[in-house]
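Every protein chain but one is kept in place in this view of the complex.
Then we have subunit A:
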Amino acid sequence: MAAAVRVEELLAAAAPGEREGLRSVSVEKELELEFDLGNLLALDPNPPPAAGLRGAGPRREAALRALARDNAQLLVAQLWALPAERAGGAAGPLVASLPEPSCRLPREKPPPKPRPPTRWEQFARLKGIRRRKRTSLVWDEQAKEWRRRWGYRRAGGDPARSWLLEVPAGADPEEDQFAKKRQEKRERVARNEFNRLRNLARAHRASTAVPAPPLHPTGHQSREELGLAARVARVSTASLGRFQPRLPKEPVELPPRGRCSKKRRFEPVLGDLAAERGRQLELLKAMNSKKPALDITRAVNKQLREEDAEAAAAKGKKQKQRGKRGRRQQQRPARGGRKSGARRQQRPAGGNVTGGKRKKA
């Protein structure tokens, strides 16, 4: 009996303390706080208690501190609720993994733009050439150890201290081989630098490309622009460039005929006798053969294909106008009638061709 009473007393004594501890972690707020745990951020939309913060001095500080304490308690509660683990074994500190920050903040700099591929990179992509990973160390036979491929103490020996150079078989014996080697190296370096700058310029031009007007005034014209300018200048004469003298390597371009090609061309009367003879014999052969000059099946197929294409184009247009309805209500065109019609058209035409010209052999 006494033991039970003592136990109850103990529990009663412990309970308020426990309840106090539990109470002290909970915070009452009118509106819920918004949390951005990735940034350790809490936003309290409640208007702050104006009464406590009105007067200056320590009262205000106390009120602010109380408000801050409540908000901080809520934020810490949220942070403690995150999945945590012990870093570095069982005795390490408790570490919580933070989510991604959700507050959208502006960037420092704009995101990087991918640079256009260089001429070599384009070529390599076209040919399917891929980079071979090279070892950084190379076995040097002379020194019998692993040395760098290039740089300080490289595998092939120091190139600057090579004291002997062989004169190659076909070279002038008086020529200075050392000077020649130095010259070549200088040329290689200059060429590399030139190519690098050219790639940069191309990339820069591509990135700041403005759709330029087709023809510039003088200066800063590219190869294509100059060609275009030359072509336009040629055609700008009164006779549309027909009698303009050509440059030595300028290609002969036929002018676009367009609508002005109504003029028929005839062969000269006394021209190539052999060709004329050949043409007349061909004609006779065609006239004498039993085969019709016009291949009817081919002509008919061609006609059908044209008509099919037209029908498809018309159907496409109609579908765009009508939408789903057009597709459902499509009518299949009558095939049989057209075919016979085509045939009927070709026959008399075929007859005319054979019966038109008749020449005595």
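As a working rule, contacts are C-beta pairs under 8 Å (C-beta built on N, C-alpha and C of every residue); 3 or more make two chains touch, one makes a residue touch a chain; residues count from 1.
Basically, contacts and distances are computed from a predicted model.
The UniProt record for the undisplayed chain lists the protein name "Ribosome production factor 2 homolog", from the options "Integrator complex subunit 11", "Ribosome production factor 2 homolog", "glutathione transferase" or "Auxin-responsive protein". Among A:6, A:69 or A:231, only A:69 touches the chain that is left out of the view. The omitted chain makes contact with just one of the residues A:108, A:141 or A:224: A:108. Among A:48, A:156 or A:227, the one in contact with the hidden chain is A:48. For subunit A, the residues in touch with the chain missing from this view are 18-19, 21-22, 24-25, 38-48, 50, 53, 61, 64-65, 67-69, 71-73, 75-77, 79-81, 84, 87, 93-98, 100-101, 103-112, 115, 197, 200, 203.
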